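Please read through the structure below; I'll follow up with questions.
For this depiction, one protein chain was excluded, whereas all remaining protein chains were kept in their positions.
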Amino acid sequence: MRPPPFQKVLVANRGEIAVRVIRACHELGVRTVAVYSEADRTALHVRNAGEAWLVGPAPSAESYLRSDVILDVAKRSGAQAIHPGYGFLSENADFARAVAGAGLVFIGPPADAIDAMGGKTRARQRMIAAGVPVVPGTSEAIETEAEALALAESFGFPVMLKAAAGGGGKGMRKIDRAEDFGSAWRSVRSEALKSFKDDAVYLEKFVADPKHIEIQVLADAHGTTVHLFERDCSVQRRNQKVVEETPCPVLPAATRDAMAKVAVQAAEAVGYVGAGTIEFLYSQATGDFYFLEMNTRLQVEHPITEMVTGVDLVRAQLRIAAGEKLWFSQADIKQTGHAIECRVYAEDPANNFAPAPGLISGLREPGGPWVRVDSGVYAGYEVPIHYDPMVAKLICWGADREEAISRSIRALREYRVRGIRTSIPFFSAILRDPDFVAGNYSTGFLSPSRLEELCAVSQTDEIATIAAALAQYERDTRPARAASATPTQSAWKRSGRPGGDS
Amino acid sequence: MRPPPFQKVLVANRGEIAVRVIRACHELGVRTVAVYSEADRTALHVRNAGEAWLVGPAPSAESYLRSDVILDVAKRSGAQAIHPGYGFLSENADFARAVAGAGLVFIGPPADAIDAMGGKTRARQRMIAAGVPVVPGTSEAIETEAEALALAESFGFPVMLKAAAGGGGKGMRKIDRAEDFGSAWRSVRSEALKSFKDDAVYLEKFVADPKHIEIQVLADAHGTTVHLFERDCSVQRRNQKVVEETPCPVLPAATRDAMAKVAVQAAEAVGYVGAGTIEFLYSQATGDFYFLEMNTRLQVEHPITEMVTGVDLVRAQLRIAAGEKLWFSQADIKQTGHAIECRVYAEDPANNFAPAPGLISGLREPGGPWVRVDSGVYAGYEVPIHYDPMVAKLICWGADREEAISRSIRALREYRVRGIRTSIPFFSAILRDPDFVAGNYSTGFLSPSRLEELCAVSQTDEIATIAAALAQYERDTRPARAASATPTQSAWKRSGRPGGDS
Amino acid sequence: MSTLRYTITVGGAPRSAVVSRDDDGHFRVVLDGVAHVVDLVRPTPDAFHMLIDGQSWEAGAAPREGGWLIDVLGLSAEVDVVDPRRAVVVRSAARGGKVISAQMPGRVVRVLVAVGDTVKKGQPLLVLEAMKMENELKAAGDGLVAELYVAEGQAVDLGARLVRFE
Partner (left out) sequence: MSTLRYTITVGGAPRSAVVSRDDDGHFRVVLDGVAHVVDLVRPTPDAFHMLIDGQSWEAGAAPREGGWLIDVLGLSAEVDVVDPRRAVVVRSAARGGKVISAQMPGRVVRVLVAVGDTVKKGQPLLVLEAMKMENELKAAGDGLVAELYVAEGQAVDLGARLVRFE
């Protein structure tokens, strides 16, 4: 057996990603240190870890974000390295520096790479310098109409003209043709002056119906960077990814190759080491793609890449952090089959996705062939109100896209969560949506009207009626002693409206 | 989406394999009919199926083996086809004929192929005729010592000389060299005469330390047969497979190819259609392999082949049964990575593997990357005493064998079954055994002494002591009202001996 | 065995259900005149497994005021059940006025009104936070704040009373 990359690693996170990292550590023979807040004593990552240390009260700012406390625990527990997961301290360059300063290993990129990709403007400039395509636009106000029109023509129509002081959709106009430029210029400036007392305007290329496509990269500390193909993350609600798949069902092979090449270029430009993701906007209309940002950490959706490439990204992170050279080349990495991830949120799709924390009274996760559940919960667990509502991820692989979709639907049908409401039924509706099935979707897919439509899908009223009749009959006919079950929920909720009155 | 191969399929089985088949049906858009005995009303396959029909009392002979009742249910429910799973009616040619006679489809090979492979002698003769190597031996008694010696020399030493009327290890002798032949011949014959009043003897080649290796085949009804590589099933206890892996860690590539070719030949010789398995004995010493038998059905261990080839064998069975041509060629099938299966039995390894049915009070199945659980049980389920003790299978894939082993050990560590005892801790010991890790094992691997050793492994006495101290303390300090928990088990069990007295 | 009659509503129009139990332990449910035979078991305390005319269905059933919260394939439905003999469903959480309840468990981060305030329809009343998401509760109509059940910083359960209007 290979020697473990580290003797002991501290996992500075909670929930499913802490469980995921602990799994990889245990498989590599690495001992694990979990940290937990007062709200998380019973959390799954604490149950699964080798040891566990309390780091503070429930609010993240007082526990999972306390870099000083976490660093102290790392030193006292004898951990050699810290894995930050995603969120929390994962993209905090100061933390990465402090870890290194303490003589420990930060399992992530060098702090300078985090910094370089940290600010949108800074990252944009670095990428332009590295020859990476970004959404064309100006970062300073434009003085004259002629100058603006010339720029618009160089970007290609349509373009967006935006008031520098604007926001919230106000003071911006999409311009489709050069003929319309003059009037748009005048009206946006006068609107801007009226609304914001500032008529400075910017120009940006408008990307219609873009897809959100990202490329996974892995780089070792010896100068080798490879990519692991793309993920299509265009199914989003409020800029939150909901369903991801790989490969993208509509990306031409040549574009995929170009995008992957650019991603490697971007990572190399900032001296990247470890696992990272370059996000792009992709225009189906023009075939162009543009750098959006780089996530300098593991992504929530990393499992779908694992399923189609066979590469365990978390194991890879650990081995790379220990200084290993990449043990495969770009040519060795193949995309086989298709994988889809559904993020299971403790949210009620029938109630405007209101958070639904609480006690999971029963849980049966799906299983069988090519069904993977990365979960942070268990039957009997009380999902706390303090943290992110994502409680698990369902990942299904198939030999082709149709197999992956039908397997996901089958797995969702098996998935039983009792006690709290989740987004599970919502996913079944998405995966059956004709536009999704056709691969025909962009980031605008989950429009308000489609959301409403998808959430309304239900053909089980007949069954619910029978179940209620039987539940009531059983209660009405059972001996009096046991008949005093207390209502757990008041009737106002029936309306499905926030704050409905009764 | 492809049209479903059938509208509705009856699954004539129970437990994990019924659940497995139902999953494949649902993924293909096929409606499902479960059958169940009176002991199985709460079984998982009944919960997961589209509909369910009672077919008789608990004993298999009165329910799952009642081909007449099952066929009647198939007709009344409108099923177009019957999937028999493994065991029960799966290798019953008469049943296959009756299904076809009723105008329904038997999801398995033609009845004639079942017949041809049914009897050991018949199958052996068919295979010899088809040019498939079988263990050299005589099927009729040998008259003279000279004749016997000549045969022995043609087979190659060592050979086994066996009394025709013998059995149970009596009246047989292994002969290593020609020099020893005469004395062995005389003593086996005289022993045979004394013990069985019959001095007829047979001769068979002795295969030392064989491995049990099998080849998975798939054949369509249009004349195409392909193989999906091998499985090493040599870890056995009482001829029952315990752990299987693919690829075999020690099989030379040339032998694998030859074996696969012979397997396809064997299947073609009997006009095989569907999924089948050719079992071989493989001698590591000589490199020779010999046909053992063909299983004309799905195997328990089929998932490891699925994991390394990406081919869903149950989906394939359904599509082939519906008349589809194979949608891939031999060249398309690649062996990628490594997969291991552990069969989880409701048996107590610390108590001589005594059956351990009962209520599963708590269950947490492992998850995460490349961990697959094919289970027939759930938390709250009472494992009945009437059926096979195998309750689930844990299948782990890894990019290489080391990854597959370490992932399996990690998954076993996460696997929590409360209320009944299982073989789970036994597997962790097997997967850590140096001979297993080296790939150095044959069917004799689980010798009585090694079994004892593997079952004794336990370094958790300290933890158990602390847990017991706390459990007792909590009981002793809690208010009197609740302190009357009743013992669930008597102390005699401590001894671990069957029928120990107290 | 006893036969009971209910009026059951799941979102749409009320339906009539007549429930009885056969000698073999199976239930008979006649929904708007159509009879179904149901073989019911509880594989776990919180799950119903029903073979409805042979079809396999599973549901979670939790009691709530006025009926049941029924979960089928992950979809929760609030089902009202009325026993016509009693012909009454108590649905009001509080007498004398309208009460706003918490539509999610969480923490009250801000209370924006005080007892005695007059509020207009749509006016924000308080802000609840759960799972990093803030949710503003607005007045469903004009009224007078008669009672405040919660204070800033307080944790509340799903369905907890927050504000009463008059």
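The letters A, B and C name the chains in turn, as written, and every chain counts its residues from 1.
The working rule: a contact is a pair of C-beta atoms (placed from the backbone, for glycine too) under 8 Å apart; a residue touches a chain by one contact, two chains touch by 3 or more.
Please read these numbers as outputs of a predicted model, since none were measured by experiment.
The hidden chain, counted over the whole complex, makes contact with A, B. Of the options A:42, A:240 or A:330, the residue whose C-beta touches the omitted chain is A:42. In the full complex, chain A contacts the hidden chain through residues 34, 41-42, 46-53, 77, 378-381. Touch with the hidden chain on the side of chain B covers residues 346, 348, 350-351, 354-358, 361-362, 385-389, 412-413, 415-419, 421-422, 424-425, 428, 458, 460-473, 475-477, 485-494, 497-502.
One rule holds for everything that comes next: only the chains that are shown with their structure count from here on.
The highest number of C-beta contact pairs joins the chains A-C.
Separating the centre of chain A from that of chain C, both taken as means of CA atoms, is a distance of 33 Å. Once the centre of each chain is set as its mean CA position, chain A and chain B turn out to be 41 Å apart. With centres defined as mean CA coordinates, chain C is found 49 Å away from chain B. For chain A, the set of residues touching two or more other chains reads 362, 413.
Taken residue by residue, chain C touches two or more other chains at 44, 58, whereas all remaining positions touch fewer.
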